[in-house]
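All protein chains but one are shown in place.
What follows is subunit A.
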Amino acid sequence: MISKEDVKKITDLARLRLSEEEIAKMQKDLAEILEYINLLNKADVSLVKASFGSKNKENFLRPDKVQSISEGTRQDILGQFSEKQGDYLKVKKILT
């Protein structure tokens, strides 16, 4: 069973904030989903090595070279910054 404190802790780790009401709903939803997911406990995996998706065993690299973009695209990127000073992205102080 997942506790309210667990939900709060995971929510913090996920960089989210939930209201008390949302936490209660999340606790209920997670409990139901986890109960379903616990079905996996029945699977015998003693002989299996974990698989991580891709069939490609080869590394695929491309040259690390600078590609230029148009001034219009550059302005489109800069224009989406939440806050800026000149062409620099501005954020709150990180080291205090």
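The definition used in the following text is that a residue touches a chain if its C-beta (ideal position, glycine included) is under 8 Å from a C-beta of that chain, and two chains touch if they have at least 3 such contacts; residues count from 1.
We adopt the following convention: contacts and distances are computed from a predicted model.
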Among "Phosphoribosylformylglycinamidine synthase", "Tripartite tricarboxylate transporter substrate binding protein", "Acyl-CoA synthetase FdrA" or "Glutamyl-tRNA(Gln) amidotransferase subunit A", the UniProt name of the subunit that does not appear here: "Glutamyl-tRNA(Gln) amidotransferase subunit A"
Subunit A, residues in touch with the chain not shown (by the definition above): 2, 6-7, 10-11, 13-18, 22, 26, 29-30, 32-33, 36-40, 42-43, 45, 48-56, 59-60, 62, 69, 73, 76-77, 80-82, 89, 91-94
